[in-house]
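Report on the following structure.
Removed from the display is one protein chain of the complex; every other protein chain stays in position.
Now for chain A:
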Amino acid sequence: MLRLLSFALFLATWWTAALFVGGAKLPSPPAVLHVMIAEASSGALFLHLGATLARVALAFTLAMSLGSAIGYLMGRVKLADRLGDPWLILLLNLPALVVIVLAYIWAGLTEAAAIAAIAINKLPTAIVTLREGARALDRSLDEMASVFAMPRWRAFRHVVLPQLAPYIAASARSGLSLVWKIVLVAELLGRPNGVGFEIGVAFQLFDTPRLLAYSLTFAAVVLVIETLLVQPFEARANRWRPRAA
């Protein structure tokens, strides 16, 4: 109920602002909706949205799995931490744009280059978060598992993984928002489809309704994925914790 109210407030503000500024700069909600429906019925909207989502899914999975593994290793093995740390700092502070441009130069304007560039941008944050998680692991529980001679995989699944779950969830949450932002830049610079490409076209034509139609649909999709996928996962991972009052 509160969410609906806040959404209505957003629409009202937008509409009033549109009346003042004029349709060329800020089109009214019905104008944008009109474009959305036109793009959806031609199928273009779904095509571009699908291309973007596929890139997000691939780059996100790649960065999360690789980043979690490296982060866990760095948190557990001192040598790995020493060796990896300078690279990590470099990657953390490298601007996304540099990575994307270099990837396109070195690997050509290919799908692989785009996905790799997005993944590399998200990788270091996943590593940092998981490294913290691995450092915070409870040694007394490791000892318990070792005394009871739990096989490695069982100990990892039941003793280690549940302790890492909040860190994985946090890294997924922040990583997803990072990927959402970067994917559009990568598309704008070197892909012939996707929401980022469409926004680039709209920018060149100064087609504000089209720009908003794509951005808002994209934002809506992000919101749906957050509430339907990320939040339930977090809730499940934390179900054994006593509820905060």
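Throughout what follows, a residue touches a chain if its C-beta (ideal position, glycine included) is under 8 Å from a C-beta of that chain, and two chains touch if they have at least 3 such contacts; residues count from 1.
We take it that contacts and distances are computed from a predicted model.
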item	value
Listed names "ABC transporter ATP-binding protein", "CbtB-domain containing protein", "Acetyl-CoA C-acetyltransferase" or "Cell shape-determining protein MreC", matching UniProt entry of the absent chain	"ABC transporter ATP-binding protein"
Among A:102, A:150 or A:230, residue touching the chain not depicted	A:150
In chain A, positions touching the absent partner	140-141, 143-144, 146-150, 154, 158-159, 162, 240-242
